[in-house]
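Here you go, one structure.
Removed: one protein chain of the complex. Kept in place: all other protein chains.
Right after this comes chain A.
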Amino acid sequence: MTTTELHEQLTGLVKSIDGVVQVYDARPTALAAAADLVATLIGQPSGEPIAVRNSGGGISVAVSVAISDASPAAEVCERILEAISGHLGSDADGPAVDRVTIQVSRISSGEDGGEPGA
């Protein structure tokens, strides 16, 4: 599996988790901007928001999400961890999971769903 495929899979996986409203770019801002610029120049799609790094010690995954107010933040983080660990662990030949970092960047109270200016 390529790194791009893994990014896409993990992003889709996290977006599908109950309580996750949005997935933000977890890559350092400067790095993300540079990577997206290069991708644009060579005609490739911009990078997926979940940061994945494969070092000698295993895979590190960083996720930044917005969650709904319906579930406590820690509970949603546990769901994300479980899903990521399960997904990466399902590949017996793949590298081990070294670290998973999950940051809640926004808790949605639902006001953004309405019509603006109403």
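Going forward, contacts are C-beta pairs under 8 Å (C-beta built on N, C-alpha and C of every residue); 3 or more make two chains touch, one makes a residue touch a chain; residues count from 1.
One rule holds for everything that comes next: contacts and distances are computed from a predicted model.
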item	value
Candidate names "Stage III sporulation protein AD", "Asp23/Gls24 family envelope stress response protein", "ThuA-like domain-containing protein" or "Isoquinoline 1-oxidoreductase alpha subunit"; UniProt protein name, chain not shown	"Asp23/Gls24 family envelope stress response protein"
Interface residues of chain A (partner: the chain not displayed)	22, 24-25, 64, 66, 69, 72-74, 77-78, 81, 85, 97-109, 111-112, 114-117
